[in-house]
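The chains shown are only part of the set, and none of them has been moved.
As written, the chain order gives the labels A and B, with residue 1 at the start of each chain.
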Amino acid sequence: MALLRHTTDDVVERQALTVNPAKTCQPIGAMYAALGINRCLPHSHGSQGCCSYHRSTLSRHYKEPAMAATSSFTEGSSVFGGQANLLQALNTIFSVYDPDVVAVHTTCLSETIGDDIPQIADAAVAKGFVPEGKCVIHCNTPSYVGSHTTGFANMTKAMVDYFSTSTSEDKIADQINIIPGWVEPADMGEIKRLVKMMSLKGITFPDTSGVLDAPLTAEYNMYPKGGATIEQLEATGDSAGTIALGPICSGPAAEALQNKCQVPQNTLPLPIGLRATDMFIQTLRKYNGGNVPAEITAERGRLVDLVSDMSQYFYGKTVALWGDPDQLVSLTQFLVDLDMRPKYIITGTPGKAFLRRIGEVLGDGVKDVIVKQGAQADMLYIHQLIKRERVDLLIGNTYGKYISRDEDIPLIRHGFPILDRIGHQYFPTAGYRGAMRLCEKILDAFLDRQDRDAPEESFELTM
Amino acid sequence: MSSKPIHTPDLSTPSEPFAVEALTADQIKGELTRQYPAKVKRKRDKQIVLNEKTKNQDGSLTLPVINANTRTSPGIITQRGCTYAGCKGVIMGPTRDIINITHGPIGCGFYSWLTRRNQTKPPTEEHDNYIPYSFSTDMQDENIIFGGEKKLKAAIQEAYDMFHPKAIAVFATCPVGLIGDDVHQACREMKRELVDCNVFAFSCEGYKGVSQSAGHHIANNGVFQHMVGNQTKEPKGKFKINLLGEYNIGGDAFVLEEMFEKCGITLLSTFSGNSTVEQFERSHWAELNCVMCHRSINYVADMIEKKYGAPWIKVNFIGAKATAKSLRKIAEFFNDADLTERVENFITAEYPAVLKAQAEVLPRTEGKRAMLFVGGSRAHSYQELFKEIGMKTIAAGYEFAHRDDYEGRKVLPDIKVDADSRNIEELTVERDEKLYREPKTNADLESLQKRDFFENYQGMMADMGEKAMIIDDVSHHEAEKLIEMCQPDIFCAGIKEKYAVQKLGVPCKQLHSYDYGGPYAGFQGAVRFYQDIDRMVNSKVKDMIKAPWE
């Protein structure tokens, strides 16, 4: 009984219709990024539905409150513009919810109208709606450009635009900025742990660890302890360098910081998998005098040990992946290093650079790979490819479960959104330890399958 | 089988005042809005009322007036969604054999993809089911600049070429209205072009109206215009009804379908749980429309009555008592001895399990206190279930309801139409001279009408305890304060509220998605609900929250 009963292996070129998208729209990314500022309330400048949809999706993924306000556009606002709504919103927000920062992002509606957010924010200040010491920041996130990753990048860049300040030409030698990109709170935590182990003072932004993985305490704080503070964001201008993890989500902010405050940028792949984490550590070494503590080397060695123990089960296995470009590039690299064979790699996020980056990590060794980006690089397409020639493993978000069941292929949930499981928020896949978790999940997927399907005579006790 | 009716138990809550220790209801109410800017406070004060009922000399009740279906103040953290969500997500989502194309940037189509738990069960593997699919034109900036009609038409063509569906529906999102794409014209053209596919559009841009409610209305209009009445041949079956305002969340509709079948009632169509195009197209042949969610579907009930003659009654299949009552009401309408016997037999067969489950949980649930802030109907209907396990609802409110959902349909004439409502089209419906049939009912029709049997919904307030707090469009801030001050045993809301509520140590039951449980409709559903609530209000999690060193 097929869940996706209308999907066939007949791949037809489409120009206009997207079916089962492998991306969503900009504003949700801006909202997620804004939650990574301490005591920040994201604000959606548009119709109520956008905000409601984004909050719902974030809550379903993180199993946490995702608080955000909205300008609650009505037909009137869409005709006369949203200035009145935003002014009233800012007044109400600061009165009732007392954030330190309101991070406004636009929507397709307010973008189409052409609302000028900085001008409205200035008006709010002029009207005394923004208390002393509080800030309104903004970014433009037209839903019809890019994807949710673009929105994340834009809001992250807004943090630089609004806060980063260079107080001196001398940078602080052991202070670096880490822009972690769209990863889980646990990943941000893991990245910070590595930076700390490298004896560096890291400023991580956005930082949703401690925000979207908050404890249950019988008290509710709209602004949990985590997140980058205004002081930290300001201080980014004095750091010795910036490490942008993932060019799409983190590159623009790092670029802006370099231009604005002359903080040299290093744009790296997301530190998912062994080599990408190596690159991260290598880059950190530029700032800590080159030392790597034994414990990091040992963690790395444990990963290699585990890969060595597992490699026979990975070798030659084919994988279909979909998701965000920055994640896909690092995941693909790791799979190739594990001697697996990524076969279909799909992102709805448009941008041809993705094809080049995937090409680089695949190198010459991996053949017959289909890589596609953009509107029609959707989950109908990847499903059709799988129907034409199946793979051993799926890696992607929750929506993959329909393909997984229809085609009886195991699914590793990774990326956004994961709506039907808990754990991704708490256990990192970044760093060496995260790579071990990924390996464990992949191995479990293969061995569970083997245990299920083995004929009686070859059911295995040991591995 | 015995046809002897049995008494349904009375476990209704005593009408106790809402007040909690040391704080009066009025004090609590005051606290909720204290921090608002003056203008917002003035507005909210009209949307937060204490249920102070006055019994008039004629026995009727005078209820407080509540402000509802008005704009949410910008900046308020609200539960509400948009018109698109109400139209595409709520009403049109559950129909399995329409390809619903969202015309707009990718987000709207993405977020409404499978997130409402509208279950559906095609009879065979060959039948269409597009519910697990999301279709979108994924508008790009060039479409915004140069217009998206061409892309829309191409998308319709591509969808048709790949899937050959019976019908394609198009949903306009915010920018579409702004840039002036004529989605209706595009659909008309494509309908002509494709010949064997019904193609129609909804102008359900998110900014219309003040909540999902506008979207319901728009969807009602569209379904009525483009599908209802299309089947010219009368379907077979006795006691033909439609079930309106039931969306098969978590399988509720399956329970009710089975119930009607066992009772010998022919369910022609459900609007729109587990529904198909064919169901809508034949729905005008029903003799009676039974309305579950008054808010989302009363438009179509009214229009069917006007055009085709079938009257509607309000029913409620949430709660065992309500289910029995609603079934008997249908039987009363048809006034057929056989049907009445089957209905009574059904109730007699199902009720023992209900009583057993009530008795089982009651020692652990009795006296506990609930708050319900959800929907345009559920915040009322679910109070029935809580009552049946001895729990009282101390505060409730709707997310997108109108005054009549609180105060009853008798206030309809008093509701002022504001700008936000006015721009939602009211269809002009006239009697279809060919298909109109006088209500086929018993000799007592007149007397039934006299006692408000038809088109009657009394609203939430009449059923709630004295001084219970009623809050329309509750904000996060109000909900948080309310929980902190009153410490309810359970809070019912949606996913956006769930985790914040739970951080406070109070379990939150989602009444949109049922927390991925259910079905809760009918007798079987009631049993399941009792058990789920028992689990939640008695969970060990509470005892774990404080660390021993805290």
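Assume contacts are C-beta pairs under 8 Å (C-beta built on N, C-alpha and C of every residue); 3 or more make two chains touch, one makes a residue touch a chain.
In this text the structure is predicted, and so the values were computed from the model without any measurement.
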Chain copy counts across the complete structure file, not just the copies drawn: A x2, B x2
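Keep in mind that, in the parts below, only the chains that are shown with their structure count from here on.
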In the complex with subunit A, residue positions of subunit B that touch it: 35-37, 39-40, 71-85, 101, 104-115, 125, 128-130, 132-141, 143-144, 151-152, 154-155, 157-159, 161-163, 173-175, 177-179, 205-211, 419-420, 423, 476-477, 480, 494-496, 498-500, 502-505, 541, 545-546
Touch list for subunit A against partner subunit B, complex: 1-6, 12, 14-21, 23-28, 43, 46-50, 52-57, 59-60, 63-78, 85-86, 88-93, 95-97, 107-109, 111-113, 142-145, 147, 214, 216-222, 348, 375, 380, 399, 402
